[in-house]
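Structure first, then comments.
A single protein chain has been removed from this complex, and every other one stays in its place.
Chain nomenclature is as follows: A and B, assigned in order of appearance, with residue numbering initiated at 1 for each chain independently.
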Amino acid sequence: MNRYTWRTFILEAVMVLVGIVFFLPVYILINLALKKPDDASSPLAPATSLTFQNFSDAWSQANLGQALVTSAFVTVFSVAIIVAISALAAYPLARVTKRWSRWLFFIFMIGLLLPFQLALIPLYTTIRDLGLLGNPVSLVLYYAGLQVPFSVFLYTGFIRAVPLDYEEAASIDGAGPMRSFFSVIFPLVRPITGTVIILNVLHVWNDFLTPLLYLSGSSQQTVPVALFSFVSQYVSQWNLVFAGLVITIAPILIAYFAMQKTIIKGFASGLKG
Amino acid sequence: MHKKSLLALSVAVAAAVSLSACAGGSSSSSGDAKTLTLAATTNEKPALDAVVAKFKEQNPGVDVKYTTSALDQYQTTTRTQLSSGTAPDVVFVWPGEGNPMATQVVAKAGYLEDLSNQSWANSFPSGIKPVTQYNGKTYSAAVTFSGIGAVYNMTAMNQAGLTPPTTWSGLLQFCSQAKAKGKTAFELGAQTNWVTQLIPYSLTPTLVYGPNPSFPEDMSNGKATFANSKWSDAMNKYLQMQNAGCFQANPLGTDYNASLAAVAKGNALSVIQVNSAVAAISQQATQGTQLNLLPVPATDNASDTRMAGAAGSTYGVNAHAKNKDLAIKFMNFLESPDGMNLYAQTNKALPAVPNDSFKVDPALATLQQDQKDGKTDAFMDQNWPNARVQQTLFQVVQDLLAGKTDISSALKQMDSAYTQGS
Partner (left out) sequence: MSSAQSQSLAVAEAAAPASALPRRAQKFSARRIGAVSWWFVVPALAFYFFVVLWPSIEGGAYAFTNWDGLSATKDFVGLAQFQRILTDPAGVGAVVHTLVIAVAITLVQNLVGLLLALGVHTKIKSRNILRVALFTPAVITPVATGYLWKYLMTPDGAINQILGFFGLTWLQHDWLGDSNIALWSIVATVVWQFAGYSMVIFLAGLQGVPEDVLEASTLDGAGPFRRFWYVVRPELAPAITINLMLSIIGGLKLFDQVWVMTSGGPGTSTDTMSTLIYKNAFQFGDFSYGIAMALVLTVFVAILSSAQYKLLGKQGGSK
């Protein structure tokens, strides 16, 4: 059923319309980033005299170049750890029906419920005692722990839905649980890994209060902290902030766009192969 | 991902973590005598940029690392850092006690250095001195003096052929005249919660605190309450202004920024604001727009009219500062006429200690005169015992404007917040 029919065309038209409605606020954001601060025209009206001044101002005022490096460091390492430990943990949690497995899953799920205010101060003093304040490594450790419940939840749910046949076949070939996991399960759940990566990247990249707390006083700052360091109560330079936002969301969108194709392809071949 | 690459990745992660742990460890423990750390709210950033540059110029080899963050985040992070012993050497504090980071709150908890021995400690005018002190000792240094009044767009006023009112009935008349010209008299950005308090703050000096200067003490002794004072008069006048059409159509849907933009464009003739609005409006308005900050009349006798004026930007020294000597040196610089004037000039405020070498912005001339004449009263929250009272004020004003409560129950809520303590 690969033909492009008139039904497909109607669906396409509807979806494009929906896409436009969804994207409209983003358009306004970009549009404002391209306007001069004193441009009083409607936010819907396309910027007549394009200015990239906001972008270069945001870049230099917020020291975004340096902040992007710090954010990238924190994001890459914490998400790598999150994926590795969560996928590994989810495997027995999804497959073993014994009591300890259910209890452990339950304990992980508690982590989804806890408000951040509870752990804020005790964790801060621990990081202080470890001598990691002002060091981005503190953030890597923090996110690696914080995002475990969410990621384990995602992995467990999807691994449970994978039929056991593949592992059985592998076990007949003499594969232990380690090999079953790496050669059967992990490739099979690749779309979930993609989802886990992108959703964790979002959280880590955008988090604000934790980096502000842990990195304050050091010259290293993450992107949101740098970006909002010039939003004041009295003079809000939104054109600058929106320009900065456009700069900082671009890497994530490009990564998502690039990733989704390979993930989907990889999965389809994994199933059929 | 294959087993091998996963292994390789985890090795790489471990290596990177331990590497940067070493690198970070040595740089973060910077307790050297040449580096000062400081934190403040983002509102202070332009002024800090200026004074820090000057301070470094006067003290070669000294580095000042300062972090600025929005008000909410500033309060949260700095309180956490103070209680964990990791706060910067110099911290921005609020004057008085009605704020979680106010001088008296932080000093009471033992985190501020006693600065009573500094030469400037006794030089503050009587309106400022008490809010820098706790138990008779000076714990913070006020750098600027700020005021609340109506910021008029004089250019638009002249075009409309109107002049700023000097009496209460004149004010109501001004509202209807502005309306007849298709203009808003007073743009009100009541969606931004702290803006809601500015009208009571500009009316109560004339109605409550001027006639009875000991009102704050009476309240703390339990002899006076909001509900049984002229505060009800002030709230009543707030609603009278709303009914007289002084405000635009949707004050609760308008935020601080939008309210300033309306005045900058001349759609509104005035906004009741803090002096910093003068700078913010002139940034957006066409060049040459004349602005003027004037007191808001509350009675029909023009000479009664007083203004809310109080200590503005204020700093304290962390009692556990790594670099206390340098911190005190910086404070002394801030309190020198040079430092104070530079700070006030950049932040469009007045210096906390009036001096002749300060070149006042014409828009702030009236505030300066009132400060000299003693016709100002401190911002009310600086004398409130906890931060709940102010937050309750924000909430009840929004409810009053929406017609969801009445004045007497609004003021009773404030009274109960006042006595609740913490």
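Convention: contacts are C-beta pairs under 8 Å (C-beta built on N, C-alpha and C of every residue); 3 or more make two chains touch, one makes a residue touch a chain.
This one's a predicted model, so the numbers in the text were calculated from it and none came from an experiment.
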Touching the absent chain in the whole complex: find that residue among A:54, A:156 or A:220. A:156
Among B:48, B:62, B:106 or B:185, choose the residue that contacts the chain missing from this document, as touch is defined above. B:106
Residue by residue, what part of chain B touches the chain that was omitted? 72, 75-76, 79-80, 82-83, 100, 105-106, 108-111, 190-191, 193, 249-255, 258, 386-388, 391, 394-396, 398-399, 401-402, 404-405, 422
Footprint left on chain A by the chain that the document does not show: 1-2, 4-5, 7-8, 11-12, 14-16, 18-19, 22-23, 25-26, 28-29, 42-44, 81, 84-86, 88-89, 91-98, 100-115, 117-123, 126, 141-142, 144-146, 148-150, 152-154, 156-158, 160-161, 164, 167-168, 171, 176-178, 180-181, 191-192, 194-195, 198-199, 202, 206, 208, 224, 228, 238, 241-242, 245, 249, 252-253, 256-257, 260-261, 264, 267-268, 271
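Heads up, the rule we're going with is that only the chains that are shown with their structure count from here on.
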So what's the Cα centroid distance for chain A and chain B, whole Å? 37
Where on chain B does chain A make contact in their complex? 1-3, 6, 9-10, 13, 16-17, 20-21, 24-25, 27-29, 37, 39, 41-43, 45, 65, 67-71, 73, 76-77, 80-81, 83-86, 88, 194, 256-257, 261, 265, 274, 276-277, 279-280, 283-284
Can you tell me which positions in chain A touch chain B when the two form their complex? 37-38, 40, 73, 77, 80-81, 84, 120-121, 124-125, 128, 131-137, 140, 178, 182-183, 186, 208-209, 212-213, 216-219, 225, 228-236, 238
